[in-house]
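Here the structure is laid out as structure tokens; the discussion comes afterwards.
Of the protein chains in this complex, all but one are displayed in their positions.
Every chain is named by a letter (A and B) in the order it is written, and numbering of its residues begins at 1.
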Amino acid sequence: MGKYILKRMAHLIWILLAVSFLTFLLMYLAPGDAAEKKLNAQGISVSQEVLERTRQEMGLDRPFLVQYGDWLLGVLRLDLGSSYKDGFPVGEKLARGLGSTLVLALWSLLLSLAVALPLSLLAALHRDGPLDRILRFLSFVGNSLPGFLLSVLLMYLFCVRLRLLPVLADRSLKGLLLPGLSLAIPLCSRFLRQFRAELLEQLGRSYVTGAVTRGVKARYILFRNVLRNASISILTIVGLSVGSLMGGSVVIETIFRWPGLGKLAMDAIRDRDLPVIQGFVLLTAVIYVGINLLTDIAYHWVDPRVREE
Amino acid sequence: MLLKPRRKRSRKKLRLRMILLLTLACLLALTAVLAPLLTPNDPNATDSGAMNYAPCREYPFGTDRYGRCVCSRVLMGARTSVFCALALVVAAFLLGSILGMLAGYYSGAADTLVMRLADVLLSFPQMVLAIAVAGILGGGMGNAMLALGITSWTLYARLARAQVLSLRKEAYVQAARLSGCSTPSILLRTMLPNMLGPLAVNAAAQLGTTMVGLAGLSFLGIGVREPHAEWGSMISAARGYIQLAPWSVLFPAGAAVLTVMVFNLLGDCLRDWLDPEAAK
Partner (left out) sequence: MSDQTVLLEVRDLSAGYGGGPVVAGISFTLERGEILSLVGESGCGKSTLLRAIMGTEPDLCLLSGSIRLEGTELAALPPRERLRFVARRCGMVFQSPGASFNPIRSYRSQFIETLKSRGKYDKKDFLPRAEAALLRLGLKEPRRVLDSCPYELSGGMNQRVALALALLLGQELLLADEPTSALDAAIQLQAAAELKSLGETAGIAQIVVTHNLALARYLGGRIGVMYAGRLVELAPAGDLLEEPRHPYTQALLEAIPRLDGTMPRPLAGQLPGEGPALPGCPFFPRCSRAIPACRETPCTLAPWKGEHLLACCRAGEETP
């Protein structure tokens, strides 16, 4: 187990290095001159002389690898540069956004899990029954609804037609409802479908038949055996869903003006504020990689067969 | 006792569904191709005298805030959405499968390079990377496609590589090799037919996701730009005055959802068809 974690850590470092390189390369290759962008973002009129000076200040005249190394050293010290637009340190901006995004993401994740887990179990137990068919249909529809469309429709329904909720999200429960739902509905649909498949797989295994013939209570079979064995795959599914959750939150945060990472990123894209975009991409990748590492470790912890290897 | 017996699905029914869905998909493609001929009005003509009209005989889906015919724009939008998604999936499919096959067949350094690149690209949440790339490149459909394509090829590459690695051990592939068949011939004639199924299932499933992704980028303003008609950007532009003209959101939304559903159903159906064991 310890050895495995060490091995994964080594892999993690390698991946993070490559991720940082790719992120830097992306910004380096961005069309247009970084110095010009910075000056534009600050609203300073660009003269050739000012431009040259800014280029030198930013170190843009140095070779690519030197620039990357310099930036990476900064990143390791948690210094992601400062925003072109207002000069604020990118790290601080991201940290502020991260909190809001976490609130929204966790809330939708919990909501999806709370709905998908029991329903998928019911659907699997009543395969091809009326409930299973209804759930299958609903999860199919939910899977086909893009998040942005869902939020626009929900907003139209609840804010414009029914006038039940505020259009802009705030941190109250009411304000969280619509953005949370917009994120949770597609997620929950996918969970339902994947959890159900996994539970059916487990229910068809011979250990279930064995337990039934031994006269073990259904409660024990389901909760101590089937759900436990399925939790291995369920963990992986949830870990992988964090990626789409983060992508989705960019859209949802922009629509509901939720002051999280996604909105920060979209504002930065509008202002061509490269350091902020760079920081955002790097941060999400680190979170994503980190969560998948955690689910992997948890996987090894739950399944003793893998634990021993 | 816990698991209800599986209802037997007849192959005949599946085939019927497949034909129906293929017909629907073909109809969608045909609409996309013939869109310019089908539009009742000029999709880009603004009319300050006909702003926010409710659906009527002249404008079947109403008009938007510039007096443009929503129906014509939805039809033209089908062209953009379906074509771009199709083009992107086909490109990713070809590039990914070829890279994956070569990586699997030659293994060694080429394999390591391609697979590590895929690993790194998959370390970014796909949509986040796409938003960043499209945002930096400054929007436009070409850039949006590029942004999504950066990661989507990895799916096929991994799959094709895994298939090649397992097929390489098969007796009939060994036999082809020993009898002196050239590498391209082994890859294309012996291996490709055996892995086309799983690859195609994934491609069909990816069509819907790609459409949603492209529409999402357009919605954020970093995909197709106004006045070019595309469902995502139409919804984005019209959502500000949704209480005045809900039809200018609802019709493109309906079109997008229906199209995605058809593609997703087609993907499921294809999977059931090619892999009856996985159908549950």
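Convention: contacts are C-beta pairs under 8 Å (C-beta built on N, C-alpha and C of every residue); 3 or more make two chains touch, one makes a residue touch a chain.
Keep in mind the model is a prediction, meaning the values are calculated, not measured.
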#### Entry: Options A:V19, A:A34, A:I185 or A:A211, residue touching the unrepresented chain
A:A211
### Task
Mind listing the subunit A residues that contact the chain we can't see here?
206-207, 209-217, 220, 224-225, 228-229, 303-305
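Convention: only the chains that are shown with their structure count from here on.
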### Query
So in the complex, which bits of subunit A are touching subunit B?
15, 18-19, 22, 26-27, 30-31, 125-129, 140-141, 143-149, 152-153, 155-156, 160, 196-197, 200-201, 203-204, 208, 212, 218, 221-222, 242-244, 246-248, 250-251, 254-255, 265-266, 269-270, 274, 277, 280-281, 284-285, 288-289
### Query
What residues of subunit B sit close enough to touch subunit A in their complex?
1-4, 6-7, 116, 119-121, 123-133, 135-138, 208, 212, 215-216, 219-222, 232, 235-236, 239, 242-243, 246, 249, 253, 256-257, 260-261, 264-265, 280
